[in-house]
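Here is the structure we will look at.
For this depiction, one protein chain was excluded, whereas all remaining protein chains were kept in their positions.
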Amino acid sequence: MSDDKRRTAEPSDLERSSGRQDWRTWPRYQAAAKGFRNYWYPVMWSRDLRRPTQVTLLGSRIMLHRSQGTVYALHDRCPHRGVPLSYGTEEFPGTISCPYHGWTYELATGNLCAVITDGPDSPIRGRVRVPTYPVAERFGLIWVFVGDQEPPPLAADLPEELVEFEPQLVGGRINAGRVGDWRLAAENGFDEGHAKYLHRGAPWVTFRQMPVWTRTRVVRDEREVWLTRVQDETHWDEHFPGLGDWSMKRWWKRRNGLADVLPGHYRDPAIESMKLPGRVAIRMPGLLRVAYDNFLHYEWYVPEDEHHHRYVQLGVSFSTGLRAADFWLRYWLVIRPFFHGHFTGQDSWMVSVMEAPPERLYRPDASITEWRRMCEQEPRNRDREGGS
Amino acid sequence: MSDDKRRTAEPSDLERSSGRQDWRTWPRYQAAAKGFRNYWYPVMWSRDLRRPTQVTLLGSRIMLHRSQGTVYALHDRCPHRGVPLSYGTEEFPGTISCPYHGWTYELATGNLCAVITDGPDSPIRGRVRVPTYPVAERFGLIWVFVGDQEPPPLAADLPEELVEFEPQLVGGRINAGRVGDWRLAAENGFDEGHAKYLHRGAPWVTFRQMPVWTRTRVVRDEREVWLTRVQDETHWDEHFPGLGDWSMKRWWKRRNGLADVLPGHYRDPAIESMKLPGRVAIRMPGLLRVAYDNFLHYEWYVPEDEHHHRYVQLGVSFSTGLRAADFWLRYWLVIRPFFHGHFTGQDSWMVSVMEAPPERLYRPDASITEWRRMCEQEPRNRDREGGS
Partner (left out) sequence: MSDDKRRTAEPSDLERSSGRQDWRTWPRYQAAAKGFRNYWYPVMWSRDLRRPTQVTLLGSRIMLHRSQGTVYALHDRCPHRGVPLSYGTEEFPGTISCPYHGWTYELATGNLCAVITDGPDSPIRGRVRVPTYPVAERFGLIWVFVGDQEPPPLAADLPEELVEFEPQLVGGRINAGRVGDWRLAAENGFDEGHAKYLHRGAPWVTFRQMPVWTRTRVVRDEREVWLTRVQDETHWDEHFPGLGDWSMKRWWKRRNGLADVLPGHYRDPAIESMKLPGRVAIRMPGLLRVAYDNFLHYEWYVPEDEHHHRYVQLGVSFSTGLRAADFWLRYWLVIRPFFHGHFTGQDSWMVSVMEAPPERLYRPDASITEWRRMCEQEPRNRDREGGS
């Protein structure tokens, strides 16, 4: 049955669909199936890089390798005969040798500095270069800049609050090869409408009553970095004429979850001091932030190819001491299994089965169209033809 | 080895094949790879529909769902973002809600009657419609009409004998996703030549001697509904000059199987009264009937996509009382494992490995070409361009 569902729908069926047939209204967004270049993307945990490793980013295969403490990123293809360098060996410090013929590249520059099987006078030495990618490490993560411009400092692509305040604990999960276009993943993340219905039965919201619907505005901050959803109205139960009543009101659920119930509920002063205009916000190049009282959740939709993305979820706490220990416990016992596991797993399911366009948008999708508009105005690829 | 066999043959090899390269002689048949629209097709057992279920018919994904006793069929795609409705829930009686945002459709009409996450005043309410399909239930089966015309009564697409006489017991097997174009399956079913050779060793015919070859005519009934194979000559053993003798004569086999041997062999008077002109007959839109002395076998080749069909086999008895009990026992002990299992499994094997066209037809294939001619004259899609 589930196999059935993955069969491509009939073109004739899709064409018959009413609504928007493509995204030509947002041409640069439409062209960006493999992501926006010239941004820093988080890729993997620093601690997991133990040998040359291949990752796919924005359609390119990239080898990551740590040498003498520093991480390097090279295009993962030896120009000689097309063998992945990530199968190779660091024969000389600061280099990688292709496993096939020992073509040896300087990790820092990508320059072919020796060819073992052609001797020290090999004429090709110094005449071949493998593209390299800027790399940074921060918060226990390896970040790669994919693009053709001089990279800005990593901080330019970090949430500013992570630069200003010092994260004390960073937990998270990274899933490579998550099925679906990164844009569908990002739209799902910032999508105003779905959380209340798709996630209504998730254990993560066991004690939190979800609203039926809300009236929402999307606001840009003055630096034009974040789009934030702001609720103007929240409806907790509702009557649908001719159909019946609908609400997620249950005797064990509270509108603010356990915050108003549990004694000593902690609000992190760092997070309070950020004065975020709303709980959920998104920014370039595909980074969502959800603010909780005592931790911040981030998720990046890192483009791999047109059909897959790398899903990077973080939970960040600014607490120290006992409060940090408390967060650490809650992260492993509750947040990781129920939020970073089950809850966002429901999103993964939708992202993998949805097919859009064609699409027929509705009122709450203003959150999606505002995001597309932000992508359309994305500054770093503006002078290039196409968005990617 | 079997993997080897599935590799596509060389185009150059095929082009070199003598014989017919395509079916352009039968243009509407050639165009009907996904089936003929505007017919009723049997799809699944009524008792198996316990929750929203996806099926693929004639290239379309369709959700079947039973609500308050009635079965409904909707195109299985929410126009909002393309999520299958069959993953959804019946939130209000007589409706289905998409699992993603709670877009809620009336099962009977496909009209968007509410959007839970946009409140009762949602402006899109009433402005979106999902295509629906006519559904019927009969003989314990769910039937769906796929097309763009006003559907005829279900009886128009049933074998008339099932309308006139009351089936008492209906056993059967339904296999979704059987590999192969529905046309190759139908041709295999009505194919005069293969049964005698392909099935010669099947347990189902242990006690029945298969002929070597027959001279066969194909006749249409006067209503032009059924094509029936009629044997004018039957050869039970044969000498092939230069090669040798060939027959399936064995001491334990009889030309009429066990009918003349077992005392009290029963001939069903209802079936006798039908005065069928021959044992094996076929009709639109891909329904084969094989008449046995005391039950009728039917098989439908229900098109799914160009490469798969749903194979619906029925065994129908008109007996009552003890005779019905006897049929029930024989169905489960003999007919189901040896006929609906092994014997037609040999057909499944051939349908999955054959590649035609190109093809080189022979004398007994008149049964196939007559069937193609009947499809060519098929009345319900005549005014449309193409057959599907």
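To keep things simple, chains are lettered A and B as they appear, and every chain counts its residues starting from 1.
Here is the rule we go by: a residue touches a chain if its C-beta (ideal position, glycine included) is under 8 Å from a C-beta of that chain, and two chains touch if they have at least 3 such contacts.
None of the values given here were measured: they were computed from a predicted structure.
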(Q) If I consider the whole complex, including the chain that's not displayed, which of A:Gly82, A:Gly264, A:Gly321 or A:Pro379 touches that chain? (A) A:Gly82
Q: Could you tell me which of A:Ser46, A:Ser122 or A:Gln231 touches the chain that is not displayed?
A: A:Ser122
Q.
Of the residues B:Gly177, B:Gly341 or B:Pro364, I need the one that contacts the missing chain.
A. B:Pro364
Q.
List every residue of subunit A that touches the chain not included in the displayed model.
A. 53-56, 59-61, 75, 77, 79-84, 86-87, 91-92, 95, 97, 99-104, 113-120, 122-124, 128-129, 131, 176-177, 305
Q. Residues on subunit B that touch the omitted chain in the whole complex?
A. 1, 3-5, 7, 9-10, 12-13, 16-19, 191, 193-194, 196-198, 212-213, 235, 238-244, 246, 350, 353-356, 358-364
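One rule holds in what follows: only the chains that are shown with their structure count from here on.
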**Q.** Centre-to-centre distance between subunit B and subunit A (centres being mean Cα positions), rounded to whole Å
**A.** 47
